[in-house]
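In this view, the complex is presented without one of its protein chains, the others remaining in place.
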Amino acid sequence: MSLEIVTANRLKDGRTVYLGEGSWSESLEDAQVAGSAAAAQALLAAAERSAAANEVVAPYLIEVIEESGRLTPARWRERIRAEGPTVAAGSNQRTREIA
Amino acid sequence: MPLIKEGAVTEDRWRHLADAEPVPAEGPIVVSLERWQREENALLSRAAPLGVRLKAGQHPEAIAAHVRHLALVALEFPKFTDGRAYSYARLLRERYGYTGELRAVGQVLRDQLLFMHRCGFDAYEIACADAACAWRKALAEISVFYQPTADGRPRRPFPRPATAAEG
Partner (left out) sequence: MYRYDEFDQRLVDERVAQFRDQVARRLSGELSEEEFRPLRLMNGLYLQLHSYMLRVAIPYGVLSARQLRKLARIARVYDRGYGHFTTRQNIQFHWVRLAELPDILAELAEVEMHAIQTSGNSLRNTTADQYAGVAADEIADPRVYAEIIRQWSTLHPEFSFLPRKFKIALTGGKRDRAAVKTHDVGLFVRKNAAGEIGFEVAVGGGQGRTPFIAKTVRRFLPEQHLVSYLEAILRVYNGFGRRDNLFKARIKILVHELGIEKFAALVEAEWAAIKEGALKLPEAEVARIRAHFARPAYEEIATPPAGLEAKRRADPALARWLRHNTAAHFKPGYAIANISLKAIGEVPGDIGADQMEALADLAERLSFGEIRVTHEQNLVLPHVKAGELFALWQALVPLGLATPNIGLASDIIACPGLDYCSLANARSIPVAQRIAERLADLERQETIGELRIKISGCINACGHHHVGHIGLLGVDKQGEEFYQMTLGGHAEEDASLGVLVGPAFSSEGVVDAVERVVETYLDVRKPGERFIDTYRRVGPQPFKDTLYAAH
């Protein structure tokens, strides 16, 4: 049975966020996990109400798996969204990339 | 749907006739292009005002020869992202010499009003709460124009832009 969470981008600053218990967080750890199709749809419905209220843009469900006791996205693309660009910061960037 | 004409919400006097509906003897009517092409003579023989509604993809060349008989041309924007009617409007005004009401219908949103106005539209069916206010604001947002169009603003030697203030 797959585990799912909801992700979106925050409207005002575009940051990757995850739906936690009634609020959005930039940390995937805070995400509310759905273990069934019904639970997933309920989460998505809540997220869409939030989008209609202009808090986030285009929420969607993603699959997560457990790895070393932590939840991590199943898809590579979503891992990049969660952890930030994979490129090493060189001398031409002031700060290390963070999500 | 509010109709904006000359900056104010106006009552729509026109009757939009479905293709199967019989043509009334009196009153201003708008018909589809297909109907116009089938019943041109009958429609022209009426004494009352006549309008044609073009869908996106129906090039106004089809009515170009008869624009002086038309008091209304309605151009459809099926989605606001479909920009064909902007070209149709300019051709009607600048090429075919159409001088009647040129109405934007379909998905007509506030943020496209200035572009439409510049292309020659002078009436808008806009789904907007305070349509007259939206219209005024939309038209006042940009006052500098690089392109000569037939929107009534005097044309300068291109590309020195004309401005609304000097218009």
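Order of writing sets the chain letters: A and B. Residues in each chain are counted from 1.
Going forward, a residue touches a chain if its C-beta (ideal position, glycine included) is under 8 Å from a C-beta of that chain, and two chains touch if they have at least 3 such contacts.
Treat the numbers as computed from the prediction; the structure is a model and nothing was measured.
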- Message: Among B:Arg13, B:Arg38, B:Arg68 or B:Arg95, exactly one should touch the missing chain; which is it?
- Response: B:Arg95
- Task: Check each of B:Glu6, B:Glu26 or B:Glu141 against the chain that is not shown and name the one that touches it.
- Result: B:Glu141
- Query: Who touches the missing chain here, B:Ile29, B:Leu70, B:Leu92 or B:Leu114?
  - Reply: B:Leu114
- Residues from chain A at the interface with the omitted partner, ascending: 9, 11-16, 51, 53-54, 57-58, 74-77, 80-81, 84-88, 90-95, 97, 99
- Where does chain B touch the missing chain, residue by residue? 56, 59, 80-84, 86-88, 90, 95, 109, 111-112, 114-116, 118-119, 137, 141-149, 155, 157-161, 163
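What we mean here is this: only the chains that are shown with their structure count from here on.
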- chain A-chain B separation of Cα centroids, rounded to whole Å: 46
